[in-house]
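Let me begin by presenting the structure, written as structure tokens, before commenting on it.
As you look at this complex, bear in mind that one protein chain is not there, while each of the others sits in place.
Here is subunit A:
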Amino acid sequence: MNRVSSDRIWSLVFILPSLLLIGIFVYGFISWTGYVSFSNWRSLIPDYSFDGLSNYISLFKDFRFQSDIRNTIFFTILFIGFVALIGQLLAILIDQKIKAESLFRNIFLFPMALSFVVTGVIWQWLLNPSTGVNLLLEKFGIKPLWYVSTDVIPALPIGKIEFGIPVALVAIVIAAVWQMTGFSLAMYLAGLRGIPEELKEAARIDGASEWKVYFKIILPQLRPITMSVVIVMAHISLKIFDLIYAMTGPGANFVTDVPALYMFEKTFRANDYAGGSAIAIILLVSVAIFIIPYLFVNRRED
């Protein structure tokens, strides 16, 4: 009896420091940022006096922040879509008992070992409007401007901005997809390996075509994986910062700007700490909307 309780105390001693750290540095600091976002702290001198919602209101009226929202929406859709589709396609192909399987797997996975900064530096050179990929494309009569283009297509005026896909953003999507496909590939490959062979064989014996096996058996089994891929990519995409910082910055007319970048510049270049905090809190809430339900569903399944 005595020993059991001393074990309990030891387990508390083990975990308590981490709990305190998380409590202070995650939840405490988030509350602190939350408070700053309602304050008047807009210069180098801290000013914690309460100013209500004014920082949030001026953000949503701001051309740059409206551009950020548009860019985030289109970046997220394109990025997740391509990462999930290409990752799944490659995983299915690699799963066909092919030769040199590990070679192919390694080729698609290695960009994950790089940092977004390195990726940004390389792709900035590759997608330079007068070089690289464009020299190849020019032979087919295509002359894209990539990351220096200020076009938005199709341009639908909403608020202060043109709503549509900024062309320059596509360059960043390409770089980000290049880097992150390996993640969904690995996830899907693990998922495919988890589908019992007998299930597929049984369907084939029943005369199902390969397409039918894919759509009726494999795809439904992969649904939880797609779910995880979408959630993980969504949270990466919502807070993406380093790739864009290294590759294009905010871009002309803010066509490649994102909230994380705006937060950084507002806080550390303009010393508008309250405004920066407001962006940070909006970012946090948008991530939490995806993550919290997912965490609880996942826990329950455990």
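The working rule: contacts are C-beta pairs under 8 Å (C-beta built on N, C-alpha and C of every residue); 3 or more make two chains touch, one makes a residue touch a chain; residues count from 1.
Throughout what follows, contacts and distances are computed from a predicted model.
One chain of this complex is left out of the view, and of "4Fe-4S dicluster domain-containing protein", "Carbohydrate ABC transporter permease", "Aminotransferase" or "Pimeloyl-CoA dehydrogenase small subunit", the protein name its UniProt record gives is "Carbohydrate ABC transporter permease".
The residue from A:38, A:146 or A:273 that touches the chain not shown here is A:273.
Residues of subunit A in touch with the missing chain: 3, 6-8, 10-11, 14-15, 17-19, 21-22, 25-26, 28-30, 32-33, 36, 46, 86, 89-90, 93-94, 96, 98, 104, 106-119, 121-123, 125-126, 128, 130-132, 135, 178, 181-183, 186-187, 190, 209-210, 228, 231-232, 235, 238-239, 241-242, 245-246, 260, 263-264, 267-268, 273, 276-277, 279-281, 283-284, 287-288, 291-292, 294-296, 298-299, 302.
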